[in-house]
Every structure is written in structure tokens, then in C-alpha cells.
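Below are the C-alpha cells for one structure; questions will follow.
The complex appears here minus one protein chain, its other protein chains still in place.
The first chain written gets the first letter, and so on, giving A, B and C; residue counts start at 1 in each chain.
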Amino acid sequence: MIRIAVIGIGRIGELHARHLTHRIPNAELSALVDPDVDRVEALAQTLGVETVATRVTAVLGDPAIDAVAICSPTDTHADLIVAAARKGKHIFCEKPVDHDLGKIDHALTEVHRAGVKLMVGFNRRFDPNFAHVQAQVAAGVVGATELVRITSRDPAPPPLAYLKVSGGMFLDMTIHDFDMARFLVPGANVTSVYASGCVRVDPAIGEAGDIDTAVVVVEFDDGTLVTIDNSRRAAYGYDQRIEVFGTEGVVWADNNTAHRTGLGTAEGMLTPRPLDFFMDRYIDSYIAEMQAFITALDRGTQVPVGGVDGRVSVLMALAANRSRHERRPVYLSEFN
Amino acid sequence: MIRIAVIGIGRIGELHARHLTHRIPNAELSALVDPDVDRVEALAQTLGVETVATRVTAVLGDPAIDAVAICSPTDTHADLIVAAARKGKHIFCEKPVDHDLGKIDHALTEVHRAGVKLMVGFNRRFDPNFAHVQAQVAAGVVGATELVRITSRDPAPPPLAYLKVSGGMFLDMTIHDFDMARFLVPGANVTSVYASGCVRVDPAIGEAGDIDTAVVVVEFDDGTLVTIDNSRRAAYGYDQRIEVFGTEGVVWADNNTAHRTGLGTAEGMLTPRPLDFFMDRYIDSYIAEMQAFITALDRGTQVPVGGVDGRVSVLMALAANRSRHERRPVYLSEFN
Amino acid sequence: MIRIAVIGIGRIGELHARHLTHRIPNAELSALVDPDVDRVEALAQTLGVETVATRVTAVLGDPAIDAVAICSPTDTHADLIVAAARKGKHIFCEKPVDHDLGKIDHALTEVHRAGVKLMVGFNRRFDPNFAHVQAQVAAGVVGATELVRITSRDPAPPPLAYLKVSGGMFLDMTIHDFDMARFLVPGANVTSVYASGCVRVDPAIGEAGDIDTAVVVVEFDDGTLVTIDNSRRAAYGYDQRIEVFGTEGVVWADNNTAHRTGLGTAEGMLTPRPLDFFMDRYIDSYIAEMQAFITALDRGTQVPVGGVDGRVSVLMALAANRSRHERRPVYLSEFN
Partner (left out) sequence: MIRIAVIGIGRIGELHARHLTHRIPNAELSALVDPDVDRVEALAQTLGVETVATRVTAVLGDPAIDAVAICSPTDTHADLIVAAARKGKHIFCEKPVDHDLGKIDHALTEVHRAGVKLMVGFNRRFDPNFAHVQAQVAAGVVGATELVRITSRDPAPPPLAYLKVSGGMFLDMTIHDFDMARFLVPGANVTSVYASGCVRVDPAIGEAGDIDTAVVVVEFDDGTLVTIDNSRRAAYGYDQRIEVFGTEGVVWADNNTAHRTGLGTAEGMLTPRPLDFFMDRYIDSYIAEMQAFITALDRGTQVPVGGVDGRVSVLMALAANRSRHERRPVYLSEFN
């Protein structure tokens, strides 16, 4: 039984806390940490968690705790990773690790020094659709990868206040797609990123210095070319599709829907639009992700998404930002 | 080059005449016969046909003509088959051969005596979708057949005047599905038919003594059970689907559509409804059917849909009528 | 909070016990009853259930218990309903209520006299796909119902030992489809059933006096015609589809699959087969069903599937048996 503390119980932290309580048999949710004392006490009571804290130090000093799940704001991630590593705790950290490569590198160094495990929360790797596609690719079913298409469109933009601290579209939203690109082209490395973006959804997003519509081309060192297209708003819901084209064929994942029904009238045949809310769409992936982390601790095996994965996805986002501004493909090697 | 005369140039006769002229290379449309002198002359001019007649005798006496395509009203079919057979002409006859078993048997006897070929116009056997399904079944891909589903729904009922002379729904419309059932269960024989029907579309159809909505269960001597469902009106178009379930799997055909596009909005994902008009839906099948007839004559091989096929489908329709009235399954053997 | 005891913890009883513990917030699983003392104690420990019993009397006498879920073998259902009703417990009972109409009627009388609620476990009504189809029909989206198609094919037959006590295919398997037919034609009554069946899957099933392949035609008093086709074995998985055709259009539900991926190769485009195991396929429906029962108790509202629904489905199965043997449509009125 792995004893774990959840740090930060915003939307995603509460989600992990609930899964750790109800859906993951070999985990024990031992502590909740959040500065909002009322909220954290209420959740602890609901879930039957004994230890509650408003500061992380109490929890990190508790020798009975094996691991922490860092679900606090992004700008706290790197420091918390360092603090947890130094106390010998294994770490699950929500994406992105940080917006600053220096801070990420420092955190990874500390993790390495401490010999603890660090898993980064790229939940989409654990989505049954995408995991199946990747498994087919990894098994060689489509041969060598050549072209990958990732379509990732949100149903609606997040609040402007959130956007302003998000690090921008590439670090906040496309980062999932950057990780997905790497997941879908196993055994190869990203060489360059070319990005083009603009403001189409809401001028206020542009005024805040961000974009809401983008396409990105990613080149891998095995010759695979990836196109990503993003929008912060899709009238028909949350559009999450991937396609991997290789020498021997193509494999893809379509959207999930609430049900499998259809309606035929004189208008045509109407089937359901994609599941709209990211928690509905990806609920299974969050459970599977946390289960994978707990199982890796339990068995002493490697975590499936490591610190390097967290680092490279940020690198790609930084390269995309630079590419968009400088109107040229940017090589990851420029950052080293 | 097979020289052929088309007898009767209503909608279906004109269709065959045009195909024989433009789409079937090894046929020559030599004559058109129809009592409507203006209409037949106009069509002959359009298609460049030399011989035009208002009566069939002229054409049957012409030794240069190899074959006739009988597209006149149903009540003339049997007599025309007999007349053509006696003159040594090969015969393509639209379905149904007749509504009366005695007349059918007499016609088949004459055909047999004359040694000419007779093909009955069950065009749906030549539809690329259905032909592919049947080929899979015949090749054993789904193993032994067990359950067959045929959905056959018209977009809208024909004019009441037509319905009154059509012989009723089973002889006019379901007869295609009866033949399809036999096509999809190769090598087995129909033993019984159970039919239930009612009037849902238009009370006037009921007042004319007919039904417009029906389900039929057909039993074959190899144990295969077929369900057919029919309606004279489908709000979403012309619904023509089949499914064959066997020991090793299932094979099916969906509807054709005008294009392969989709539209996603907040309402859902909208794709095109089925092709609406039977001539659009089955145009390829009419060409392939006539080509098959011409090729069989050209090569001296067997026609793919013979007089017995025409006879059994009528037998099934008669059994369905009796079944509906007597509220019991009716055995084909009752008619022999 | 509704306090409930589960009686019988075979596969389905254990499922309900787990859902009542983990997934249904306003229920408290208060007791488990099963003659297998080891098994019931082990499950009680896993789920943290206080009261354990090998006989039902202890539980029925406990005034703290509000309701029972009867998941024991079919031949105990009617007696347990009577016993529970007399003790004032609300009742959830797995299908079928019984194989004998007299016993069912007696049980329903006792339920009525006791004024308790009785819900019958037709879980498929709570499947998101089928519930959505029914909601569309009930909302009039397809107009008046005319034709219904139900395809219901198991992946593989159950053990012969089970089949021998199951009451036969119509009472064990098709009973779900009989209830589905009634669910999909709201506001109308079944008048007759015509059934044709045979042995195609396993001769041993035939030797045990049962069939494994069947089609059924159900007639409703509003003119709706339903066809059901069943097989005890489908090479491609668990095939569960419905379609409702009405005056204004058609609405249908396709099969669920494990994921939404596809693979394109020179062979064609391959997508996943239907979910294979009934617990995977219908897991959501079991949760929603039990939630609906608990909510009805909690709020004092009517249960969504009552004793009459349990009774009519058995009546239809008995009519189907008689129809198959007597080779004629059987009217439900014959049984009253």
C-alpha cells in the first residue's frame, strides 16, 4: 500500500484525491495539503483522510508518507519537487513542470540526486484510445512512422485570468500535443518546431499577449513530420483526434461520444458530438495515470512518463513560442 | 454484338434502352416497341434506333433480332415470354414474371421447350454492395448462414393508381427482398414464410385492399432465419440494408449516400441521408444486370437469374399474402 | 440514506453489492445474505459490511433495513418477494421474476397488499445508448413508432448446466429483448408474439430441450411491428443493437467498443469489435439501474420498472415458447 499526499486540491487535485480514495486499490490517501483551510478540511472529511495541512512542510516531514502528488499552481512545481526529493518522497507532478528550463533542470538534478521517482502528469498517454494507437505503432503495425496528425481543440477558452498566468497557449494547451507527438513517434527525437498562430476566438486573448488558434509542424530525427492544429474554441465540442501514418498503414483515434446512437430524418443522419468536458473525456486516463504511478512505486519499476518527458515538452513549447515570433523553424538544440 | 429489342418504354424500359445504347458495348439496341407512337419515335430518334413498332409481332418476326427485354406491364409478361420463346428469342423480363403461378409455369415450360435463355430482372443482385456481401457469404467468409436481416423501406408510396394494379405490397415491393433472401442464402431452399402487415402510411392504401408496412420471417431448409421489414415511406429516404450473420461472423451493407461529407455543430455530427430515388440508388445495378444478360448471350453461358428465380419469388409473395390473412406460417410446399 | 441488503452474492449480486458500496452515494449496504458462508464473509470484509447472514430471515426481521436486492436463483425470487413484502421491505428483484405466471401473480398481489415498491432488474433500460433512443422516441422525435428491430446476440453460450435451469432461451435471454420492445414502444400494449427458433450453435443445447438461434415478431396494439433476432454465439462479440423506425424518422443504437480507434491497411479499415463481456458492456446500466431504485425509495417516487413489467416480459416469453411449438402467433390474451 503506497501512502500518498495530494498537494493542492483545486479541480485536478481533488480529482486525483478522489481517485486515490475510491478507484486505486493499492494507494492510501494519507494527507491533503492546501492553503484554503475550509476547503481542505471539507474534502478530507468527505474522503476520510486523516492528515490535513495548509503547509507542505508537515507532510514532507512525515516518514509514513511515501509519495506526493503536486497539483498546486505551476509556479510552485519546481520548488515542491526539490523539497519533496530532498525528503526522499516519490513525486507525481502535474504538467507543466515549470515554464523555465533552468528551474526544471535544477529540479531534475535534485530528483536524480535523491534517487526518487518523478512522474509528470501527461494523462492523455493513458487514454484508452491514444494508448491503443501508440501500442499499435510501437508494435510496428503501421511500420515506420512518417506522418502524424494531432487535432486538439478545446470546446471554449478558459477564463482570461487563468490564461494570463498560463504561460501562453503553447505551454498550457499545446504542451499536451507536444507530449503526444513524442508518445506517438517512439524511439525518435524532436529536432525542430515550426509554429504559426493567431487570434481568432477572442480579441481579449490577443490583448493579453496570447494566441488562440495555431498550427505547429514538428520534425523528428527519423524523418517523421507531425502537424498539430489547435483552437481554444470548437462549436461542436472537445475535439481530440490523432492519426499516425506509416510505411505499412495508418492508425487513428476518433472522438469519444456520450452514446452510440443516431437519428435519421430528412435532414440527414445525426450522431452525437464529441464529449464536451475534459473531465468526462479523459476521466479514464486520469485513473489509469495515477494507477500507473502507484503501481510503479509498488513494484519498484520505472514510471512511464519521466522528468525528461516533462522537460522536452516544455522545450518544444518554448521553441514554438520562439518560432512564432521569429517566423522560422526553431531547433531544440538552440536551447542547450 | 447482341441485337436486342426493348418492349415497353416506360420508366424502366427507357432506362434499359439508354443503357443498351450508351453503356453496354457488346449490345446493339435494334428496336423499340411501345403502343405510344409519339413517345417511342421520340426515344428512337434520341438513341438512334432504326426499328420502331407499336406492336410486338413485327419485332419478334425479325430474324436479325437476338433478344428482347420485356419492360411492359406485368400482366403482359407471361404472354410476351411465350411469344418470344416460340420465335427463338432470348428473353430478359422485368420482375415479377406474373402474379399467377399457372401462367408462370406455362411460360417457363415454353422457354424450356424453345431452348432460349430467360433472365428475370432482379437488379439488386447486381448492386455492388449486395453483390459484395453475397460474394463474401458464398466464399464462406462468415461460415454457415444463420440469421439474415433485410431492411427495405421506400422513401414514399407510389401513386394509388399504380398500387391498385401492382398485385399488392408483397408481389410488388417485397418480391425484391424475397429474391434477396434467396440470393443471400446460397444453396438452401425456402420452406416457409410468415408475414404480418398493416396500414400505417396512408389509409387509402388500406381502402385499396393493400398494406404499407410489414415484417416477414422466411425459413430456409438449412435452418437460416430471415427477417424482412418493409415500409412504403421512410422520412429519411430510401433505406436499403442487408446483414448476414453466420457461424464465423457477420457481413452487411449500409446505404449509399450522395457524398461522404459530414458537418459537426453543437447539434451533433450530421452525415448525408440515403440516396432517395431508386434510379440513383440502383443505377449501377441496372447497368450491371443488363451487361450480365448480354454477356451470357454473347458467351453462351447461363444467365445469372433464371426463370425459377422469378417463379420462387412470386411463390414467396403468394405465401406471404396467405400467411398474413391466415395468421400462420405458410409452407411453399402448399402451393405445389 | 437507504439501508439495503443484498440477497445472493453470485456474479450479479456481488456486482450490485460493490456498486451500492462505492458508486451510489445515498445507499448504505447494510447486510449480505448467502448460503456460502466463506464467500459472504469475505465479501463483507472487503466491502466493510456489518451484517452477514446465511439465511434471509435475520435480515428481513431487522427494522433498520429499508430494502432488499434479490439476486438469488430465479426459483427463489417469488418466495423472497412475498417474504420481503410481508416484512415491509422495498424490493429490487433480478429478472425474471419467476417462470410461473401463478407465482408471479401471487407475489405481485402480496407486494400490492404490503404497499412496498418492487423494481425488476431490466438493466438495459438504463444503458445510456438505449435510454437515449427511448427518450428520443418518447419525445416524439421519430413520430409514431412503426417498426422496431432488436438484435441481441451473445458472444458465447453459457454453461450447459446453467442453460438447463434457465427456463430456456426465451425466458433467460430473449426476456431482455421482450422488455426492450415494450420500453421502445411507449404507451402501447403487446398483443401477440410469433417465434421461430432452432439449434445452430451446439447440438447439446438441443438435446437439453432448448434452442440457441431465434427470431421473434411482436405485434403491439398501436400497429407497431417488432422483430427480434437472437443467437447464443456471435464470432465477433456481444452484439446489442436497436432501431426504432417511425413516421418522422429512425433512431438507433450501435454497439459499444473498447476504444474508438481504427487501423487502415491494404486489407481495409479495421475498427474494434463490440465489447465482449456483458459486465463491460452494461456496467453503466447496472449502476444507473440501482441508483434509480435507491432514488425512488429516497424520494418516495415510483420505481421506473415495476412488477407488471416483470410479469409481461415473462408472459411474452411463455407466448414465444408456445408460438414456437404450435407454429402460430400466440396472443397474450390467451394466458389471462
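Please note the rule applied: contacts are C-beta pairs under 8 Å (C-beta built on N, C-alpha and C of every residue); 3 or more make two chains touch, one makes a residue touch a chain.
These numbers come from a predicted model, not from an experiment.
Among the residues B:26, B:265 or B:302, only B:265 touches the chain that is left out of the figure.
Checked against the full complex, the one of B:162, B:252 or B:335 touching the unshown chain is B:252. The residue touching the chain not shown here, chosen from A:42, A:135, A:160 or A:198, is A:198. From the set A:188, A:217, A:258 or A:283, the residue in touch with the chain omitted from the display is A:217, counting the whole complex. In the complete complex, the hidden chain is touched by one of A:5, A:104, A:133 or A:234, namely A:234. Taking the complete complex into account, residues 142-144, 146-147, 149, 151, 153, 194, 196, 198, 200, 213-215, 217, 219, 223, 225, 227, 229, 231, 233-236, 239, 245, 247-250, 327-329 of subunit A touch the chain not shown.
Contact between subunit B and the absent chain runs through residues 22, 128-129, 132-133, 136, 141-142, 248-256, 258-266.
Panel shows subunit C; residues 235-237, 264-273 of it touch the chain omitted from the view.
Keep this in mind: only the chains that are shown with their structure count from here on.
A summary of chain positions shows that the Cα centroid lying nearest the centre of all protein Cα atoms is that of chain C.
Looking at which two chains touch through the most C-beta pairs, you get B-C. Centroids of subunit A and subunit C (each the mean of its C-alpha atoms) stand 41 Å apart. Subunit B and subunit C have Cα centroids separated by 42 Å. Taken residue by residue, subunit C touches two or more other chains at 142, 248-250, whereas all remaining positions touch fewer.
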